[in-house]
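Of the protein chains in this complex, all but one are displayed in their positions.
Up next is chain A:
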Amino acid sequence: MTTHPVPTDTTAIPDFPAPRSASCPFAPSPQMRALADGGPVSRVRSWGGSTPWVVTGHAEQKALLADPRLSVDFANPGFPSPVDPQYSHPHARPDLSFVGMDDVEHARLRRMISGTFTIKRVEAMRPGIQRMTDTFIDEMLDGPKPVDLVQALALPLPSLVISELLGVPYADHEFFQTNSKTLVSAVATGEQRQTAHAALSQYLDGLIGEKIAEPGDDLLSKLGRHVEAGELTRREAATMGVLLLLGGHETTANMISLGTLLLLQHPEQLAAIRDAEDQHVVVDSVEELLRYLSIVHLGRRRTAVEDIEIAGKTISAGEGVILLGELANRDPLVFEDPDRLDITRNARQHQAFGGGTHHCIGQPLARLELQVLYPTLFRRIPTLRAAVPLEETRFKYDAVIYGLHELPVTW
C-alpha cells in the first residue's frame, strides 16, 4: 500500500504485534495497553513497514464489527496479514470458507448451517456434554499423575463434541488435532499451513462423500444434502467442514486450559464456581472468563472499502484495520476496574466472539461446554492444582489463538 500517506513522524508508531509481558501472561501487551490509553483508534507499524490501524476502544470496535464498509476478504491488497509474510504470504492464507467472505455470499453459506447452533438445539446437548466431561475426568482420575490437562481434558472434550456434531470419527482425533494446531500457529511456514489445510480438506471431502452415500443426522450429512441439491460445491462443503472442525476444538480447548489455570490463581473465585447452586453464577463466571482471557489475541482483521470517520480519525478506503478484542474487553469505559477478574460482574458486553454478521457461529456451544466443564472439574477434583510453577508454564505466545501448550496438574 503506497497510495496512502503515512504519518511523517513514524518513530511514534509502535510495532505490531507487540509481545505480552512474561510476568503478566494473562494481561494484554503493555505496548498495546499504552496505545489504548492514548485513544481508541491508532496506527501501528507491522510487517514490511505497513502501518495499519489498530482499534482498541470497545464502542469503536462494536461499531466497526457491524460496519459493512469493512471487508473480511483477505485477498484485498491492504488486508493486514495475521502472520509475518516470511512465514506465509497473505494471499496464500488457507481458505476458511465464509470467515473470509463478505455478505451476501457469507450469509448464504453461513445460514445453511446456522440452524444447528440455535439456543434450543445447543441446550439439548447439555446432558451429552455432561456425560462426556464426566467420562474424561473418570479416565483422568484412573490414570497416573501429574497429568497434562490439555491432553487429558481440554482438547478431548471439544474435539469429541464437534466430532459428534459433524459426524467425524473421533478415532481420527490425533490427525485433525495435529493439523489444526499447524493452521493456527503463527510460526508455521506457509507451506506447512497449506499442507495441513490440504490434508484436512481432503479428509473432510472423503467424509462428505461417505455421508452423501449414507446420510446420517449430523452436520456433514446436511452439507452433503446441500451438495446434492446443487447449492454447494464439494470443495465449499469440505472447506466449511474444515472451518467447523478447527473452530470447534482449538478455541474451546484453549479457554478450558487457560481458564483453569487462571482460576487456580484465584482460589476463592474457583470455590464460588465449584459450590454454585445457582446456574446464573456459572453463566456469569464463564462470561467473565471469556472477557478476561480474550483468546483471539492477534486481532480481527479487516480492510476498509470506503473512507470511515471514527473517533476523530479517517480510515481511508484500502487501509488495513486490526480490531484488538483483548483491549476492547478491558476498556475502562465499559468494564470497571477491567484488569480485575470478578466472576460476579455483568461481563455480557464483551466481544470475545467478535461481532456483526461474522460473530462466532459456534459460540452457544462453546459457552455450554465451558459452563459444564469448569464446575464439574472443580467439584470432581476439589484438590486440583498446577504441578509446575506459573513461570514454567508455556503460554501460546506464538499462536493466533492464545492458550497453553500444556498444563501439568495433580491433586
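As a convention for this text, a residue touches a chain if its C-beta (ideal position, glycine included) is under 8 Å from a C-beta of that chain, and two chains touch if they have at least 3 such contacts; residues count from 1.
One rule holds in what follows: contacts and distances are computed from a predicted model.
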| item | value |
| --- | --- |
| Undisplayed chain, where the name is taken from the UniProt record, one of "Oxidoreductase", "Ferredoxin", "Sigma-70 family RNA polymerase sigma factor" or "Putative hemin transport system permease protein HrtB" | "Ferredoxin" |
| Among A:Thr118, A:Thr135 or A:Thr178, residue touching the chain not depicted | A:Thr118 |
| Options A:Gln31, A:Gln151, A:Thr195 or A:Gln349, residue touching the unrepresented chain | A:Gln349 |
| Residue in contact with the excluded chain [from A:Ala66, A:Leu141, A:Val187 or A:Ala271] | A:Ala66 |
| Contacts of chain A with the absent chain, listed as residue ranges | 62, 65-66, 103, 107, 111-112, 114-115, 117-120, 348-349, 351, 353-359, 361, 363-364 |
